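Before anything else, here's the structure in question.
A protein chain is absent from this complex, but the other protein chains hold their places.
Per-chain numbering from 1; labels A and B assigned in written order.
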Amino acid sequence: MSILGTRVVRTEDPRLLTVGGVYVDDLAIPELDGAVRATFIRSPVAHAAITGIDADAARRLPGVVAVLTAADIAEAMRPDKPMAEPLLAIDRVRYVGEPVALVLTDGTCQGEDAAELVAVEYEPLAPVVTVADALLAKTLLFPAAGTNIAGTGTAGRADPDRFGGCEVVVERTIVNQRVAPVPLEVRATAARWSDGRLTVWASTQNAQLARDTIARRLGLDKSAVRVIAPDVGGGFGAKVGIDRDALTVAWAAYHTRGSVRWAETRSENLSGMVHGRGQRQTIRIGGHRDGRVIAYQLSIVQDCGAYPRSGAFLASLTQLMASGVYDIPGCGADYQAVVTTTTPIAAYRGAGRPEATAAIERAMDLFAGQIGMDPVEVRRRNLVPAQAFPYRTATGAVYDTGDYASALATVLAGAGYEDLRAEQARRRERGDVVCVGIGVSCYVEITAADAASGETARLAIDGDGSATVYTGSSAHGQGHATAWAMLVQDELGIPMERVTVIHGDTDAIPEAVGTYGSRSLQLGGAAVHKAASQVRDKARQIAAQLIEASEADLELDRDHGFWQVRGDPTTALTWAQVAAGAGEDGLEADVRFTAPQPTFPFGAHLAVVEVDTETGKARLVRHVTVDDAGVIVNPVLAEGQRHGGIAQGAAQALLEEVRFDADGNPQTATLADYAAVTAPDLPSFELLDSVTPTTVNPLGVKGIGEAGTIGAMPAVQSAVIDAVAHLGVTHIDMPATPQHVWAAINEARAAR
Amino acid sequence: MNVTITVNGTPITADVADRTLLVQFLREAGGLTATNVGCDTTSCGACTVLLDGESVKSCTVLAAQVDGSAVTTLEGLASPDGQMHPVQRAFHAEHALQCGFCTPGMVMAAVSLLAENPDPTQDEVRAGLEGNLCRGTGYHHIVRAVLAAARAGREPA
Partner (left out) sequence: MIPAPFTYRRAGTVAEALEMAAESGEDAKYLAGGHSLLPLMKLRLAVPEVLIDIGRLREAAYVRDEGGHIAIGALTRHHDLATSGLLASRVPLLAYAAGCVGDPQVRHRGTIGGSLAHGDPAADLPAVILALDATLVAQGPGGTREIAAADFFQGLYETALAPGELLTEIRVKRPESAGWSFQKFTKRAIDWAIVGVAAQGDRVALVNMGMTPMRAVAVEQALAAGLAPEQAASHAADGTSPPEDINATAAYRQHLARVLVGRALAQARARG
């Protein structure tokens, strides 16, 4: 029986549970003996010219090895494009938390003491805190660029007459707020220059991408840089590649020809690490009173923060996925990405797709409210039908496979939708203070959007018959080591305990893409599968020679890992014997798997929320989901991904928001202020199964890392609004904090 | 100042700065790096250890304050023969960890919770873990694991 699809607990766990992981700051290796500690001096103001830096007092403090500023950085390493980001700030700072100088100390405690002694003179400039301010362009962040707009795009239909034939048109501007990724492990980097080579230990999702960036920015040859990702304590997109701060630490090691290590504080993390989301969206939806939607326009202003990292790109994904699961021929989308004097924005779990789903789902609810139809019914009437796949959307996506109606039906039945509506009605009739709300979302998302880049895998059979997988995917909690070993066992019959998985070291795996966009299993896993197939083919040849039989007569007994003449155990050869027969070349395969196109996981979520209408407090009491990501290799891991995703989506809907005051000062710079979701804020989740395989990879798998977030956020938001809809509330921006909900109820009452 | 703390049964003595936090003592003087630091505001619980048997956040305790006390970290939880503690076993069986960063603190918080309440409800488990953030699991499998460990603790071995 195949191990695929069975509940296998993780091989990674025993170590993590008994001695703990080895994250960058835990590294106790000879290469880092004597490494100095790096502490950043960061901008305390959102926007200012730097008129002077006096580090003399800091330099005199015992233990201080150096204080480095932009003046120490070679001209060639300075940014060459108008909005490009320097390592340390040059002349101007553009967000609170921007690195201005770096103190190197020889002990762990002095860095913060020394940082307090570095005097930086700032001449304040007007802050640009909101996207509206950015568009006004009274103040430009980059005068040389002549604009605050970092990118624009359009997709799908642009003609306004799409709405002309509609009986009902609803328009609304909504916010998909800025949130903080908050990986529990903050950013950390260690770097060592030795013998003409730079080795960097980084908390990254993509060691190879990080290496390429370091080499490019420092002007080094790729072969002169090695990046190692040890255990990584969560990433969620925010640890893609290597960011400016970590790059600066790598530069400091190169510059001083020594070893440097850095681990930021959480306060630094919350204002210095990238944030996610940050879109102002104007949704316009039109259709007929029978529930059919015929036109939809999504107009986005994406906040990039101070420097356009991947902000502009994220909005293009939102645009691509604008119509979601619905067949809306008259769908169009456009975006402007702008810079503001705030922390830069980049990928965060879902990265552009949750924003699309949140917008279209909100639009569907508003449309349903306007025509007085059950929002579930409106959805049903507009879903892309199961027989329409592959389905090309108006904005240019080609959905591979799906059955959206089935997902919706499953979730409604699983949750007991009719009973929930009845309970809602009873409470409303009784005039209960605590009302119940039901939110339903249907979603489709794009995973492995860069399928053509593919992923690498090398599989080697060792002399003792064990296997080593060198994978380009990079794990930080997803369970790759377990899943990849399962794939090898399934293909080769080598028990997974005898499969070692290596990742995140550019010397061991020179070419790879790494982990983001829910790409690992469908590209990295498929690559492992492909490598295993090639190894099997080679092994068949070798075994045939060793047994002196024809290849066609051989079989691989996958239950025992033997090669033999079909039905004749006396001829059995072990993997060790076959590997020995491979000669000097060894028995291995080195592959890159690319897919012809991305995959489009889909599903439906139903959230039940209770709202205390006197205080405005909303509580998620049930969350039921279908998340169809095609074939499931390991249900345990898939559930874990769904759970975590749901939690982050619910957290954005209910609690989490990065806030700045009018001067651009962060108001959520500690975990006491940033309301990261906790265990008592959530119920246990009710997961329902659905499997619609894809045809674009041999495993039939799609991505599942972000699906939970994408489905949960709109369902929970919708449930909160639904709970107070009878009071006249039609919209509440996220997060639906008690104050927001209370304010919405008040406004609705006042309007009546 | 000179501080001696018995960590996982072994006394560790070190001459440390007065401002040294317990978590630094454990990591730097003790070389025990399972205990992680995830915040600066006593919020995340990644640094949770047992102090004289009870969960505390070691980022908000001075090493000097607990001079002479006994501390248990994740590294000291399994029995000397390597047998995992029931909470560790349950975390493994229920997939209650992903990246592993919150895990040491989460496990220690769960051990303390079960010591005080061996038969908790699901809500009590959630409330008991309110001081420990996990960003990966959505807490679902963690809660299951703690309930499973409680059940295992009640059943004869």
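We take it that a contact is a pair of C-beta atoms (placed from the backbone, for glycine too) under 8 Å apart; a residue touches a chain by one contact, two chains touch by 3 or more.
As the structure is a prediction and not an experimental result, all values here were calculated from the model.
K.L.:
Using the touch definition from the top, which of A:Leu270, A:Leu655 or A:Ile732 touches the missing chain?
P.N.:
Considering all chains, including the one not shown, the answer is A:Leu655.
K.L.:
Among B:Val7, B:Leu32, B:Ala64 or B:Val146, which residue is in touch with the absent chain?
P.N.:
Only one listed residue reaches the unshown chain, and that is B:Ala64.
K.L.:
Of B:Ala109, B:Cys134 or B:Ala150, which sits in contact with the chain we cannot see?
P.N.:
B:Ala109
K.L.:
Name every residue on chain B in touch with the hidden partner chain.
P.N.:
Residue positions of chain B that touch the missing chain: 1, 17-19, 21, 24, 40-43, 45, 48, 51, 54-57, 59-62, 64-65, 67, 109, 112-113, 116, 127-128, 130-132.
K.L.:
Identify the residues of chain A touching the omitted chain, counting contacts across the whole complex.
P.N.:
Counting over the whole complex, chain A touches the hidden chain at residues 108-109, 112-113, 116, 265-267, 614-615, 617, 655, 659, 667-668, 670, 672-673, 675, 677-678, 680-681, 737-739, 742-743.
One rule holds for everything that comes next: only the chains that are shown with their structure count from here on.
K.L.:
Where the CA atoms of chain A average out and where those of chain B average out, how many Å apart are those spots?
P.N.:
Chain centres of chain A and chain B, defined by C-alpha means, are spaced 28 Å apart.
K.L.:
Which chain A residues qualify as touching chain B in the complex?
P.N.:
Touch list, chain A to chain B: 9-10, 12-14, 16-23, 25-26, 28, 108-109, 182-186, 231-234, 236, 265-267, 476-479, 636-637, 639-640, 643-648, 670-672, 676, 678-680, 682, 684-685, 708.
K.L.:
Quick check: in the complex, which residue numbers of chain B touch chain A?
P.N.:
17, 19, 24, 27-28, 31, 33-44, 46, 74-75, 77-78, 84, 88, 91-93, 95, 97-104, 107, 122-123, 125-127, 129-130, 132-144
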